[in-house]
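Excluded from the complex is one protein chain; the other protein chains are retained at their positions.
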Amino acid sequence: MTLFEGILLAFLIICAISVSVTRNLLASIIIFMGFSLIMSVLWLTLEAPDLAITEAAVGAGVTSLLFFATLKKIHAIKAEDAKREEDDSDEE
Amino acid sequence: MELVQNFPFITIVFSLTCGVFCAVLKGKKARGLCLVWLTLTTLMSFSVLLYTLKTGEYYIYRMGKWNAPWGNEIRVGVLEALMATAFSGVMLLSLLGGMHHIFADCEPEKTNLYFTMCSLLMSSLFALIYTNDLFTAYVFVEINTIASCALVMLKSSAKTLVATTRYLIMSLLGSGLFLLGIVILYGITGELLMPSIAEKVRTIFATGEYSLPLTVIIGLFSVGLAVKSALFPFHSWLPDAHGSATASSSAILSGLVLKGYIIVLIKIFYRVFGLEIIVSEQVSWFLFVFGALAMILGSVGALRERDLKRMLAYSSVAQVGYIYLGLGLHSELGVTAACVQILVHAITKPMLFIAAGGFMDVSGGHKSMDAIAGAGRRDPLGGLAFTVGALSMIGIPFFAGFVTKLELTAGALESGTVTTVMALIAIAVSTLLNALYYVPVIFNLFSAREQAEYKGLRVRYRADYAFATVAFVLLNIGFGAFSEYVVGAVRQGLALFGM
Amino acid sequence: MRSDGFLARLVSFVESGSFREEDYTLSPAQKDTLDTDIPENRWLHSVQHAEKPVGARLMSWFSQKGFELFRDLYRIASVFICVTLIGVLLSVVSFLPAFGSAENPAVNEVVERYVSKSIEETGATNAVAGMISAYRGFDTLGEAHVLFVAACSVIVLLRVDPSERKRGKLLDPDRVGGDMDYEPNSDLILRKAAKILVPLAFIFGLYVILNGTSSPGGGFSGGAIMGAGLILNSVAFGFKRTERFFGDEMYHAVKTACLTVYALLMAYFIYMGANGWDDHVWLGIPGGIVSGGLILPINIAVGFEVACTMYCFYALFRKGGL
Partner (left out) sequence: MPAFLERLFTNYYETAAMILFGIGFTTLLMHRNLLKKIIGLNFMDSGLYLFLAAKGYIAGRLAPIITDGNTDPSRYVNPIPTGLVLTGIVVSVSVTAFLLALTCRLYDRFHTLDIDEITHLARKERD
């Protein structure tokens, strides 16, 4: 085992554990993005360049973007709720 | 190679294309395309069935220029063709029977996607039935999973959304375990093609080198596919999903989708591992016990339900238990019974769901037991279909369900003393419970205590609904009457399976 | 022009903790209101109000207590399940053949043929491309349709009719306070960078697709890169710019055409192969762009399908339609 691979693999596991421990959703998505990048480096060390390209484009790129879009949408709905509550209290 | 031998491949690939076209057509046109294509696939599968029955042999169809270990291939035998014909026909009838519900429940501009999902589902079911390669099975299992979840959520309500999410999460857990099984198996054998794996597994088993991995792999496959096919401890997602979807979706999900996964499991057990390894690994015991528990506890769940569709969904849990009980008998008769039960349940449960959809029409869209009181008078065809289906489920002679119970009992009597007693008790208790919840429903359907607002409501029959119910009834009675031919075909098919 | 950029906003969100998990669960007060009065679903017309059952408050109190007890058990159980599962799997791993050894059972005659005959039989110098598109092409056909069926499902869930979008629904991109409020529409750095990066992404994506037979990559990866380029374009310049050349109809046309062409090519290939006939496909010059016979058109079809689908996902999530 080279030290490099060892560190990368350890990083993967730390990422996985920290996602279920962290309380911040944005942080967990950013961790996921980092995870995907590390994965694509690992594919290279495993002599699978096809996978490295795909993982970088799909995993770290599109999937993470979709996560961000979802979080944003959720946040927008939440802001809408807060605004409505404010309006209600103003009317009273 | 004869033309008819190409039909399985054509049904798989062009069902996919049919789905793609349905996605860009308008609702009505998509419906037309989907129904015509399903009729064609039914006819093609039937001609394949006749061909295989005539030759009495199975044949390998290679998907491409290269032979099996290099390319993909599909394997067509009597059993496969029989299942394909039945599934395709049931899909067609289920769609016809619930057609007006589909148009009422889906959003108008998304109705065409319903037919997309049905075509893709049909394609994946064909592929699961015919495939001879584990990884192909995985890919099409995923199509099956996504398409069936989409069928649930196409009726847009809060309940279906939640049911879909739970269903999808459970299914994905199952897929994960299934893929892990494939991957570890690939790691120790280096093959993905079923016969090649079987060969390697036999040598590995003889040397005893990888005994722990083999056990774990069998466990992963069993648990993964049991989650997806709702075997007893993993059934919690099923009543919500099947109970809240539109009539056709419930029919298709209960009748066909669950069976697709079980067919894969049967293939893995008897084509990849072989009866000998399965028996010595003691898996059949687990399947037997959980199957028996599902038969009883599923029925108990159904007994407690006051909602017609949820009751039918719980009944599916019990009926899936019959299949697993048959598999757990670890004998040829048991597997025959399981295959017969797959067919019987595939033609019976959709009929019940379609009839339930019909009752909802004449009961103001409600499906509680009180609302549907007397619905059988208002919708006599639906009443007839439900009665036939319920009697078949209970296991009255001359209906399809009786054949299963006969075969299962025959299988049970042949196995060891303990299993015989346990299986017979399970079958007896389950039959009794089936009667306990189906008979009151039948009485309720024809009772005169109708709710005032629905009294005197008469159904105006649509041609598609009437055709579907009558066809289902005839199919069921025909199955019961000519059961020896079907059972014979299943036996012949299993013999070709290498049992 | 706004003074603070997208990143600054993101950082401020992280610092203020407004993405905390608890914020996305219901407070007890909210729960009470939700039990009786759930606001109507904004995407759909089906208005549903839950009935107010008698004694609901008592029931909810009980279920609340039950929940809390359940939650503690849940945590312990989840750690237990995790450890057991990992333990079983690790004991399996300890039995498996050693990592990286050439005596691995997975290295057999199938692999040998894929590597040594790939150029001769499929025309692809990249053995992976030859394997997924030609030798095991049927699997890959299924894979392309997995993406298709997922795209259809997302359309079912998130698509809003354009006529409704104009009438001020929640997810109207142009409305103040809506989903797009945090969109850095006028971020100078992003725009300048995108001007360079978008064409680069397209060219690189095309390069990966076209050279799929002779270098790493292929339809799926190239398509994802192009899709990312499309997404970047609409992030930097707004959806209007992308809509000019890529709208709803375009999406359906491209997707249907690509998948149909793919299925037909594959069907022809399989039909000829299975019947033992020659398929008259010129395999091309190994190593060049025109190589690999049917693999090149298949890669192009898959690439465009994937690019469309990726952009479709993003557009649906952001504004409920293409």
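Letters A, B and C mark the chains as written, and numbering starts fresh at 1 in each.
The rule we apply is simple: a residue touches a chain if its C-beta (ideal position, glycine included) is under 8 Å from a C-beta of that chain, and two chains touch if they have at least 3 such contacts.
Keep in mind it's a predicted model, so treat the numbers as computed, not measured.
Every shown chain that the unseen chain touches in the whole complex is listed here: A, B, C. Summary of contacts with the chain left out: across B:183, B:410 or B:477, the touching residue is B:183.
Of the candidate positions B:80, B:107 or B:142, contact with the unshown chain belongs to B:142.
Interface residues of subunit A with the unshown chain, by the touch rule above, are 1, 5-6, 9-10, 12-13, 15-17, 19-20, 25, 28-29, 32, 35-36, 39, 42-43, 46-51, 54-55, 58-59, 62-63, 66-67, 69-71, 73-74, 77-78, 81. Think of the hidden chain as still there; on subunit B it touches residues 135, 139, 142, 146, 149, 153, 157-159, 161-166, 168-169, 172-173, 176, 179-180, 183-184, 186-187, 192, 244, 367. Across the interface with the omitted chain, subunit C contributes residues 21, 24-26, 30-31, 34-35, 38, 41-43, 48, 50-51, 53, 63, 67, 74, 77-79, 81-83, 85-86, 89-96, 98-102, 104, 106-107, 110-112, 114-119, 125-128, 131-132, 136, 139-140, 143, 146-147, 149-151, 153-154, 157-158, 170, 214-216, 218, 220, 287, 306, 313, 316-317.
Everything below uses one rule, namely that only the chains that are shown with their structure count from here on.
When C-beta pairs in contact are tallied for every pair of chains, the largest tally goes to B-C.
Measuring from the averaged C-alpha position of subunit B to that of subunit C gives a distance of 29 Å. In whole angstrom, the spacing between the mean C-alpha positions of subunit A and subunit B is 37. Taking each chain's centre as the mean of its C-alpha atoms, subunit A lies 14 Å from subunit C.
Residues of subunit A in contact with at least two other chains: none. For subunit C, residues touching at least two other chains: there are none. Against subunit C, in their complex, subunit A makes its touches with residues 23-27, 48-50, 52-54, 57-58, 61-62, 65-66, 69-80, 83. On subunit C, the positions that touch subunit B within their shared complex are 38, 41, 44, 46, 48, 88-89, 91-92, 95-97, 104-111, 113-114, 121, 134-139, 141-143, 145-146, 148-150, 152-153, 155-157, 159, 161, 252, 255-256, 259-260, 263-264, 266-267, 269-276, 279. By the touch rule above, subunit B contacts subunit C in their complex via residues 1, 6, 9-10, 13-14, 16-17, 19-21, 23-24, 61-66, 69-72, 107, 109-110, 113, 116-117, 120, 123-124, 127, 133, 135-136, 139-140, 142-143, 146-147, 149-150, 153-154, 156-158, 180, 184, 186-191, 200, 210, 212-213, 216.
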